[in-house]
Structures are given as structure tokens and as C-alpha cells.
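Let me give you the structure first, and then I'll get to my questions.
Of the protein chains in this complex, all but one are displayed in their positions.
Chain IDs A, B and C follow the sequence of writing; residue 1 opens each chain.
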Amino acid sequence: MFKFLFKRLLVLVPVFFGVTLVAFGFIRALPGDPVEVLAGERGVTPERHAELMAQLGFDKPMWQQYLSYVGDVLQGDLGTSLITNRPVVEEFFELFPATAELGLCAILFAILLGIPAGIIAAVKRGSFVDQGIMSLSLVGYSMPIFWWGLLLIILFSNTLNLTPVSGRLSFLFDVEPVTGFMLVDTLLSDEEGSFWNALHHLVLPSVVLGTIPLAVIARQTRSAMLEVLSEDYVRTAKAKGLSPVRVIAVHALRNAMITVITVIGLQVAVLLAGAILTETIFGWPGIGKWIIFSVFSRDYFAVQGGLLLIAVSVMAVNLIVDLLYGLINPRILH
Amino acid sequence: MALLDICNLSVEFATAHGALKAVDGVDLKLDEGEIVAIVGESGSGKSVAMLALMGLLPWTAKVTADRMLFDGQDLLTMSAKQRRKIIGKDISMIFQEPMTSLNPCFSVGHQISEVLAQHFGGSRRSHKARTIELLQQVGIPAAETRLKAYPHQLSGGMCQRVMIAMMIACQPKLLIADEPTTALDVTIQAQILELLVELQQANGMALVLITHDMAVVAETADRVVVQYAGQQVEQRAVKDLFENPRHPYTQALLRALPEHSQGELLNAIPGVVPGQLDRPVGCLFNPRCEHVQEHCRQTPPTRNEDILCHYPLPLAGQKP
Amino acid sequence: MTTTTATPSPAATTSQSVRQQQWREFWFYFSASKTAVAGLVFLIGVILVALFADFISPHLPAEQYREFAEIPPAWMEGGQMRFFLGTDYAGRDMLSRIIHGARLSLLAGCIVVLLSASIGIFLGLVAGFKGGWVETIIMRVMDTIMAVPGLLMALVLVALLGPGLLNAMVAIAITYTPSFVRLARASTINEMNRDYVTASRVAGAGPLRLMFISILPNCMAPLIVQGTLSFSTAILDTAALGFLGMGAQAPLPEWGTLIAENRDLMLSAPWTVTFPGIAILLAVLAINLMGDGLRDALDPKLKRS
Partner (left out) sequence: MNQPLIKARDLHKYYPVKSGFLQADKSLQALSGASFDLYAGQTLAVVGESGCGKSTLARLLTLIETPTAGQLTLDGIDVSMAADAATKKQLRQTVQMVFQDPFGSLNPRQKIGDILQEPLIINTNMTAEQRKQEVLTMMARVGLRDEHFHRYPHMFSGGQRQRIAIARALILKPKIVVLDEPVSALDVSIQAQVLNLLIELQQEMGLAYVFISHDLSVVQHIADQVLVMYLGKPVEQGASEAVFSNPQHPYTQALLSATPQANTERKRQRIKLIGELPSPLDPPSGCSFHPRCQNATAQCKTTAPVMEQRGDVSVACLLVK
């Protein structure tokens, strides 16, 4: 097991440097040199320009700049935002819990619905239930989620006004952020009904963000189950006289989960991309909305830092999924 | 009263190109403590008949028979729930690929005690002693430590021993072995076959050995059933069959063996086993039969004295 | 002469009749699923609409009828037959804009798939065949691209290259290349240790012949299916970039931009937002349905079951 994880960690090192290279190269590829970028529209006098170039070390050869950049990154200094002048890291981690909370609810929604649906579709292969689930998941898979979000808002928030249109908590409650996870903070605070309100705000965005992962997990669980059900050891389980429920729930499911875990792992990167869209539609104060805002307002250092931090969080989550994969796959555990 | 009594068993699969008759009229009677071999080439339906007995065929299969009795119980009309009470307990089956027939996610001990818990109740842990005893009985060294081992940590021979331990856990009356040693090396095959015969004698259970290897039949079985393209063409005591085969296919099969070759070339059987799309009229073996006659090409033969042939070969010293 | 897999017609002799039989067999399994055929028919419809957009669209996409702004579709009260699907905030006919939008989306799909597939398959083939440090470098670069979520990478690239439909397509193509590289590499490695590759090598086949004549044809099935899936997701991502304002810029009637433009009419004139969305959904759904049909027809494993 340790060997497997060590190998996975080993792979992440070059990828991390790859991402720092992309982030570093991103600024250098911009028109003009970094100081002009820093100055922005205000422009800067030539001497000031030269002085800044030397001071910030932009006159050194490229590879030295890259090394000093990586040095800063490893110490957690990802530069300051051009707009708010606050360190990018600080802004990122202020907003990260919101996206994490939304992402977690979305993936939970996708797993709790997707896996049972996939199993039922596989067990009842070819039946109407199977075709129904599969066509629904195909529609879910083909869904432009930004439009799907708008549609749900029109339907549920506007006409049926069951759910709030945007934001994480209604203005009636003021809950001071402790962990940044609204569901946790509202519980900690003594505001009556704030937890339910936060939950209320989470419903629609999680459904929208979770739609594509749900469709993918349902389809992949079904094909994993079908693959497993045709294996020899399932026939052995039946030959042992075990009941069909036990054959499917114990023998088949455990093996199918090994493939499904990797699928869930892949969905994490998709989730973050979806978060950008969902947060824009629902005005959700997360890093997706923040990165869009930075790109629009040409806050290049924020984009550079955001890019790096999002990539690192994706890599971290992938490592956790690898750990889970190792735990349930005996070939690796023993 | 015979332990197993099967009469005119047929199995038909619904495929994209019409019905495929994988098993066409198998008769088999079996008593306690007997070893019967079912031999035939691939596609002869030798495993399908036994899978039908165990109820392990996919839903596309249609099983029909005049009679299918096991220990007095009628397997045809039995409900799936009742059938699950006897398979794995009174009838059990081991398969060809030991490495893939064990569940990779569970330890060996878990998979064996599961059968005991299923048929004798109690938790799996309560059957730990019996599981260790079973592992020792099938010749697995250091049984306690191997209890927690996973299938990918064992060799092919060891996995097959675990399968056997699992399937004799409830002292079955009938054990069906579907090509148990085809995937194993020669020396390991000898060990497994010897183990099966020892267990069969020790527990007095009946053993059905499905194989394509005539040599394994000669050294293990008492009686043998020869299958060709889904049909049961001959059923004789092993000694008589080898000395004096009466169906042309059995004779050709024995002559084709490298051991029985005289001179440089083997006497191969020309042609190919008929598939679903090109089944000949009359006797299925007629295009490849040395003794074929006009009658064979028109009307399918009926079985007399357990030989499915219009002109069975004469017994030694008896004119046709 | 028994055929192991029962093909619809038993025997074919000449080369051209074997190819015919191949097609008949492909169509036999492809048409087995009605939804796949429906998907194919709808897709052909969309392609025709895109090709003949100028002739069949009632109005010019950019033509503004100020006096008819925000009128509902024809079948709702206040609607006019002239503007069958109603008009947007600037009085432009929704139906014409959607028809012209089809052209942009299909173009985006084609360019993205062609770009990412060609580069991806070549790199995957080389990585799988060569192995060693070549493979490690290619795979680590692909891991890097995959570590950053697709849409974010596209956003960053568009921020670099500047917004615009072409830049968006290039950006999306880069984010799709890793999926083709991984698939091509996996199938190459799988085919590599098959006996027929060793047989060609023993017969003296050089690396190029091995790669492109022995291995590539046998990896095509999963790659074609991946191609159709990428085509449909490319349309989704182009629309998403358009929606965020980073893809096709104003007057261009790209479906995503259409939705973004009419976003503030969402509550007052919901049809201006709904119909472009439905267009995207149906086009993508059709391609995915066809992709499923392709997978069943091309995948020998499924053929036998």
C-alpha cells in the first residue's frame, strides 16, 4: 500500500512543477513586460520602470526568475492581487470553503443518486427501468449546466418560489464565519432557522453542479456492474447457493466500487470547472466566481495564484481518491 | 433409487440468429459414490447440461427435460428459493479457471465460511475451526495463515484447492467438476485429480468430471459419456469404451490421440464440428464419419443401447 | 466453414463484397438501437440547417426590428408568425439567430475534435509504443493539463490570447488532448503485447509500420467513440465560454452568447433564454446518442454478448 501511494506522490511532483511552469509562463506570455502589467493603465515613467524592473528582479535571466517564483510559491507567497492589493493566498482561502461546501454537496448528491441508479439499471439490464435510467443520464450528460441552472431558477425560484435565487444565506441572518462552511457556521451560531436557510440556499446550486457527475457516475456504475456480473466469481457465488441480493450487494458491488471510485476521482476536476459556471449563475461567493472576476478585471496575479491553488487542490483530492482506491482494492492493500 | 436421474435434457439459447440448441437430449443416471466423466470437444455442450442442473444458465436459456430428479426432488418444477437450499449444499460445482473463480475482494477464509454460514446458519466466525479443517483436508499448508490470504496471493493450484474446500464444506452428495485441471500444469493437475478422487471416496459422494482430455478420463472415471455437437453419442463403462468404442466419433477421437498414432502422421478426423448455421441433415457426424451410409444422411439416429448411431460398431467378436 | 461470430450473411468472396458485408454488419448492429438512428437523423438535420442557414432562416441574424423587441413566440398570445420563436431585447429574430448559431457550434465541435484527436492520438501512440522517458514526459505534460480543470485552462488561455471564438476553440482543443492521449496510449499498450504485433515484428516490420498498420487500426473503435463524446462536450464548453463572455463575442449568434445576452430578460422574456438552451441540449443529445450506437456497433466485446 505504501509503495502504491509513494508512487502516486512521486508522479505529482513533476505535475506540480508543470503547473508552476504554466502559471509562471502565463504572466510572461502577456503583452508587454510584468512591470507594465503591474502599472496597468496608470503607466510608469522610464526611470521608475527600470528601478522596478531591478527591484522585482525581472531583469534577471528567465530561469532565475522562475526559480525565485517557485521559491516564493513554496513559502506560500503567490503575489498580491492588483485590484484588492491583498495577498492572493488570503483571498483564495477566504472563498475556498464556499466552493468546497458546494462541491461536496454536489458530489454527495451525485453519488447517493448515481450509484443506486447504476446498480438497478445493471441488475435489470434491458428492462424499461434500465432504458429509463440510461436515457435520463444521457440527457443529464448532454446538459449545458449554465442553461440548466437558469431554467431551474425560472421554474423553482421564480414561478414556484420554493428556493432562493442566489447567495448562501438570506440577509436576515448575520452569521460570523468560523470555518467558512455555512452549514457548520450556522449550526455554531445561535441564529434560529439559519441552518435550514443555508441548506435551502444550497439545494438548487448542488443539483445543478451535480447533474453531470450524477449522469457520469450512473452510467459508469452500470457498465462496471455489468462487467463484474459477467465474471467467474459471481457465478461461483451463485453456485454456493447465496441469495441473489447477497450475490449482488456483497460479491458484485464490492468489485464494481473499485472502478467507480476512480470515476468519482475524475469527476472532481469536472466539478471545479462546473463550479465556475454555477457560482456565476447563483452568485455564489466561491473561488469560481472569484477567478472569473479576476480574468475579466485583468487581475493577472490573482489568476496566476488561483490557477496554481486550484490545480493543487485538484491534485490533493486526486491523492485522497487514490488512498480510498488503495484501501478497498486488496491487490494493493496486501 | 438413483441419486441423479436426468432423461432427455435439452437446452436452447435465444441468440440474434434464431435458437441455438446447445444440449440436445442428454440422459444420465448416477448413484452414490460413482465417478462419471463427460467428455467432448469445445462446443459439444458438456458444461451446459450441468450448468442447467445447477440453475446457473443465463435467462436467455430454455431448459426442457422429461425428467430431472436429484435425490428424489424434481429440479424442473423446484422454485429458485428451494433450489438455492440444495445447490452449494447437496450439489456443488467447481470451475475451470481457479484464479478468476474466487472473489478478489474477499479473503479465502471469508469465502469458505460464507458457504457454511449460508447453509448451517451462525456467523462466519463461528465456522472458523471448520474452515481451517477444510483447508487442511484439501492439502493447503499452514492453513491458519492462509485463512487471511487473498486470491491474488495464491497460485493456480492453491486457488483450485480453495475452490474444492469451499464446495465440499457442506458434505455435498454430488460434486460437479467442470474441467478442473485444464488451466493447471501437469504436476499440479495430478495432485488435484488425486485429491478429488480421495475426497470422493472419503465422503462417498458422486463425482461428475467434465473434460476434453481422454487420458484424464481413462485414469479417473468409472463410466464415461461422450458428447458431440450438443448430442450424447455414447455412454459406456470406461474400460469397455477404450477397448471397444462403438460410436464412430468415439473411435475416431481415440485414434486421433498422439499416443495411439502408428507411423509419422496422426489419423485426424477431417472436417469441422458443425456450428449453429451449418448443421447437417440426419446424423450430425455424417459429413466426417468413415462408416457413413446413405441412411445416415437422411434420418437422425435414435439411441439404442446408449449409442446414437444407425450402425454402431460391433462389439469385439460379434458380427454387425 | 463455421464462422465464430455469426455475421448476418454467411459468405463473402470478393474484396468489395467483403467491404459491403462489413458495412452491412456495422449497420446491422448500429441500427439495432433505435435511439442511435434517431440521433444520427437529428444530427444530419442540424448539419443541413447549418449548411443552408442563409437560405432557410427567415431573417438576417443581425437584422434588428426595434419595434418588435421581446415579442413572445408565435403560438403565445402577442406572438407573430414572422418571428416564429419570438425576438430578443434588440428585436432580432430568435429562430434565425439559432439557425446561424448551429453553424458556429458545429464548426467549434469539428475544429476542437480534429485538433485534439490528431495531436492526442499521435502523442498517445508514440507514448504507448516508445515507452521509457518519452512516455513519462508526454504523460506528465498531459497530467499537468488535466490537473487544471478544462474550463479554467480554457479561460486562462483565452485571457492570454484574448476572447473570440477561434481562441476559445484552440483553448478547448488543448484541454481535450489529454483524454485522447490517455486512451490512445492505453489501447496501444494493450495491443502491443498481443501476438500479432510480435509476429509483424518477427517478420521485420519497422516501428512506423507497426504503429500505423498493426496497432492504430485496432485502437480506432474506442477513439471514434471518444471523438463523438468530445464533439458534443466541445459544443457545451464553447457555449459555456460564450456564456461567460470569453468565447464568441457579440453580434456572432453563438448559442452560449445568445443565452448570455438575454440573461437579464430571463424572468420577463424566458423564451429568449430557453430556446437556445434547448438547441444546445438537442444537438449534444443527438451526438451522444449516436456515440452510444457507435460504441455498441464498433465494440466487438458487446457484439458477442
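Note that a contact is a pair of C-beta atoms (placed from the backbone, for glycine too) under 8 Å apart; a residue touches a chain by one contact, two chains touch by 3 or more.
Here the structure is a predicted model, which means the values were calculated and not measured.
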item: Touching the absent chain when the full complex is considered, from B:L69, B:L253 or B:C283; value: B:L253
item: Identified contact with the non-displayed chain, of B:A218, B:V292 or B:L313; value: B:A218
item: Full-complex contact with the absent chain, from B:A202, B:A268, B:V281 or B:L315; value: B:A268
item: Residue among C:R24, C:R82 or C:R201 that touches the chain left out of view; value: C:R201
item: Contact set of chain B toward the excluded chain (per top definition); value: 41-42, 155, 157-158, 185-191, 193-194, 212-220, 238-239, 242-243, 252-254, 256-261, 264-270, 272-273
item: Where the unshown chain meets chain C, residue by residue; value: 1-5, 7, 11-15, 17-18, 22, 194-196, 198-206, 209, 213-214, 217-218, 220, 300
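The rule is simple: only the chains that are shown with their structure count from here on.
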item: Geometric centre distance via CA averages, chain C-chain A, whole Å; value: 24
item: Numbers and ranges of chain C residues touching at least 2 other chains; value: none
item: Touching two or more other chains - residues of chain B; value: none
item: For the chain A and chain C complex, residues of the former touching the latter; value: 11, 14-15, 18-19, 21-22, 26, 29-30, 135, 138-139, 141-148, 150-151, 153-154, 158, 230, 269-274, 276-277, 280, 291-292, 295-296, 298, 300, 303, 307, 310-311, 314-315
item: Chain B contact footprint on chain A (complex, rising order); value: 231-233, 235-243, 246, 251, 254-255, 258, 328-331, 334
item: Contact set on chain B toward chain A in their complex; value: 54-56, 84-89, 92-93, 95, 97, 100-107, 114-115, 118-119, 150, 152-153, 163, 166-167
